[in-house]
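Pasting in a structure now, in structure tokens, and then I'll have a few things to ask.
Excluded from the complex is one protein chain; the other protein chains are retained at their positions.
For reference, chains read A, B and C in written order, and residue numbers begin at 1 within each chain.
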């Protein structure tokens, strides 16, 4: 059984809760190697999403993803706003107006999201950014196949270790790159938020099933 | 034996050392109920005096006191500058061009100094100022009579307890008065510097004798 | 203590050198004794307006030297009033033949030192008048205190009197104008943190993370009361209410609102506070016609703010709006 608009909406609401819960953690990760706003940026964006979901509930998975994208673009700011915004916009385009997403559609959407982030931010694996979580997540999702929950679980697992892999890295993109060698030894906040979002999506898919 | 110009100069040099040694103490007293500058003000004034004594040594006790007065007026600033300046100017006038000061002359000079401080600052005993040290010092000096060292010892002893008596008082003059009740429980910095100066003068007189 | 200084002994002199370098078109710094003089001084047939006080309150007073404001400023040591010879020298250097008005903030030290200076200047044959500003409502004005302190109102006073002097107003009338301004300006301040005097090296007082000092002066001296820090709404009300009730300012009054940073409070907080003050005044029916927002009379790096209200009339508005060209205030030129 696939993933309907209301499943996606439920998943986004759950993700908003996760972003609020992890706000301080993400702020503190960003405080160490950035400007201490990533958690607040994500919380602000997902909080804004909640009221938009209330006022005009989207009718397809793609519309939900598009609403998420435009909300993030217009409320998050910083690097994360346009990057996540583009990611979800590309994901929305990838799923088109499907009424239900199966595992393959989700994997395709994830791939499109990654392409969007790379198109905008030009980061590669090893630059210590969200790309370090997304690239392994997309590979794992595509390799996993199967139902939505299996695809997302594979993506979330891979994103988690991808995020962890940023710890020893010296940043080469984003604000952390100003720190040079001093950026090593810290988890990248954007990689962490990517991992948190994918885990939350995977949990939602498991519950929905 | 009385007190010659060179005795006065030696006493002033010794006082300069005392002011430097007690700079931090006076700063900290003023920090509690004022603006933390009294010790630095007094040190600056007496340090300036030292170079003036070197460049043009005064030839009478009165001239030495006048040099002290004008130096304090032009280098100390704050309330203490004009108050001590006026005090020593009046003291200088009181001793005129005597070549040597006896105990009576010293007592008279002290009285003139007190009158000068009161004329300028309008403080009374109990207002928590240097007047609380000076008034008993003058009375004791006049009561003691005798040689210079005896007069100054009496003044210094009385000034010490006069200064101590400022601790419980609520200030009614100077910067400490802004604190209202919060000024109680602290030693007045100006009363303390008066007491230190008189003790130093007394010590110099004892040694000279 | 962490400061951008070389040596506590030379801070004032080195800062004056930097000021001279930055504003050679506006002012000339004399160093022995220390006096900051308007570059085109003396201005013939103009009353010289002179002020001064301890250093550490920058831009006051040196930043107010220039056309339409002060002819000279006398900077003392940090938080220590200047000496009479500084003030007397300022009077001499700016004497254009029309006398001098000394603007003195009401502190025992300032009053006594300027008093002596006025005597010295008079002895040189220059006509000198003094006014003492005491606008701080946090201090009880009674026979049993040194009276109210001169704080934020000083900035407004210097601007207005400076504008009048520039127009050729005579010494006597200038003095009356100054007394009028002093009569209708009131201020109060609070501190969130202390400041550190360079020659002391430690904060003047200690404040816990949830406390503020209310009713502070401008010398790092403790205030009258230590209270929980609270919100910006609380803070602004705690300053504004005593000010308004003191004069009192009433519905229908026209005012200048001056929202001042004590030095370390950033502009984002200051604008926020200013907005609250405007709202509270509007609620009382008091019309804010002119405003000044920024760090103009400070206590080194102290975090905190003060509010000043000046009751306006057409004369004062016109003088406030008149051209001024100094390091810290500039318009119309």
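Rule of thumb we're sticking to: a residue touches a chain if its C-beta (ideal position, glycine included) is under 8 Å from a C-beta of that chain, and two chains touch if they have at least 3 such contacts.
Keep in mind the model is a prediction, meaning the values are calculated, not measured.
Trainee: Going by the touch rule at the top, give the shown chains the omitted chain contacts.
Mentor: Within the full complex, the chain left out of view touches A, C.
Trainee: With respect to the chain omitted from the figure, which of A:13, A:52 or A:172 is a touching residue?
Mentor: That would be A:172, which touches the missing chain.
Trainee: What chain A residues would touch the chain not displayed?
Mentor: Within chain A, the residues that touch the unshown chain are 27, 31, 33-37, 40-41, 44, 73-83, 85, 120-121, 172-175, 177-180, 182.
Trainee: List the chain C residues touching the unshown chain?
Mentor: Output for chain C: 1-7, 11-12, 14-22, 55-56, 58-59, 63, 78, 192-193, 209-210, 212, 229, 231-233, 235, 259, 263-276, 278, 288, 291, 293, 295, 298, 300-301, 303, 305, 330-333.
In this text, only the chains that are shown with their structure count from here on.
Trainee: Touch graph across the chains, line, ring, star, complete or other?
Mentor: Shape of the chain contacts: other, as it matches none of the listed patterns.
Trainee: Using mean CA coordinates as chain centres, what's the chain A-chain B distance in Å?
Mentor: Chain centroid spacing, chain A to chain B, equals 75 Å.
Trainee: I'd like the Å distance between the centres of chain B and chain C, where a centre is the mean of that chain's Cα atoms.
Mentor: The computed centroid separation for chain B versus chain C comes out at 32 Å.
Trainee: Any chance you could list the residues of chain B touching two or more other chains?
Mentor: Not one residue in chain B touches at least two other chains.
Trainee: Please list all residues of chain C that touch 2 or more other chains.
Mentor: Where chain C is concerned, no single residue meets two or more other chains.
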